[in-house]
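Below are the structure tokens for one structure; questions will follow.
Only a single protein chain was left out; the remaining protein chains are all shown in position.
And now, chain A:
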Amino acid sequence: MMEVYVKTIARLMGAVAVAAMMSGGAIQAASAADAAPAVVYDLGGKFDKSFNESAYMGAEKYKKDTGTEYRDFEIQNDSQREQGLRNFARRGMSPIIGIGFSYEQAIEKVAKEFPDTHFAIVDSVVDLPNVRSILFKEHEGSYLVGVLAAMASKTGKVGFVGGMDIPLIRKFACGYVQGVKSVSPDIDVIQNMTGTTGAAWNDPVKGSELAKAQFDKGVDVVYHAAGGTGIGVLQAAADAGKLGIGVDSNQNSLHPGNMLTSMVKSVDVAVYKAFDDSAKGNWSAGIQSLGLKEGGVDWAYDDDNKELITDDMKAAVEKAKQDIISGKVEVHDYMSDNSCPM
């Protein structure tokens, strides 16, 4: 009996994954509109209050503005990426946007099978004539919030919590460190990554523990680039009376008074534009790199955080922004050489 019991524990892990897959498929309601645009979200889910939600907002705005219905799909595991894309392509939908770098291989494969369909991928590059690759210069936006974090910190220590340990997230971290050090080279940046698998985007308990560990080391401002895990990071910051910095969407409203700012990545604008371009016949494939100059990234300033941002801070961050746009300050892109000089 014991042997069976132990074997079963091992088997269960697989079984749970299958269960999750089945449950996810059931949620999607069918809508009839064909030749409509489509979005496929990453593992964090449509409402991660962050990256995917931003894409969702763009699609919703397009729907509101033009009355065009769109289809979307939330995957429950990696094997569904290709299925989701192929399913939409087979129904004749176009453009189909894959949110997240993890779609790289799936889009590369499916886009070859449907050469007349428009595809777009956010955060990665797929070099095919019918694929638009949308990249953001996250390092530039992260630099700006790094400047703010350094100026807001009283302890001289700031933190960073990343999701999955990949070059893209290192890129956020590297830009952030550079921004912090531009204010004062003496300020320490403590960095943590949540994990090395997709689950690292969806573990708020771990996120809050990582943040608490950083607070114990004296950190008083923490920046996350961790999707759903980041909700735990920001919650821990709010509970401890520290400051959190949001990412991707404007997350300032999550904990007004404890949110210094957010590094906004305009995935919504990119999604909207891709839908619009395809509908109006302005579609272009190739790489689109959106930085501060193009309005692809920015820092968030609104009613929720204006009390935390002093005039000095505002002036400094606006100056940094102008310097980056004019090319006076160059922020190192981690992904250009897979290393961070800081």
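Simple rule for what comes next: a residue touches a chain if its C-beta (ideal position, glycine included) is under 8 Å from a C-beta of that chain, and two chains touch if they have at least 3 such contacts; residues count from 1.
By definition in this document, contacts and distances are computed from a predicted model.
A single chain of the complex does not appear, and UniProt lists its protein name as "Nucleoside ABC transporter membrane protein", one of "Autoinducer 2 import system permease protein LsrD", "SRPBCC family protein", "Glutamyl-tRNA(Gln) amidotransferase subunit A" or "Nucleoside ABC transporter membrane protein". Among the residues A:M57, A:I166, A:A199 or A:I309, only A:A199 touches the chain that is left out of the figure. Here the missing chain is touched by one residue of A:D48, A:D123, A:D248 or A:D298, and it is A:D48. The chain omitted from view is touched by exactly one of A:S102, A:S142, A:S182 or A:Q235, namely A:Q235. In the full complex, the hidden chain is touched by chain A at residues 1-2, 4-6, 8-9, 12-13, 15-16, 18-20, 22-24, 26-27, 45-48, 74, 191-193, 195-196, 199, 202-206, 208-210, 212-213, 216, 228, 231-232, 235, 254.
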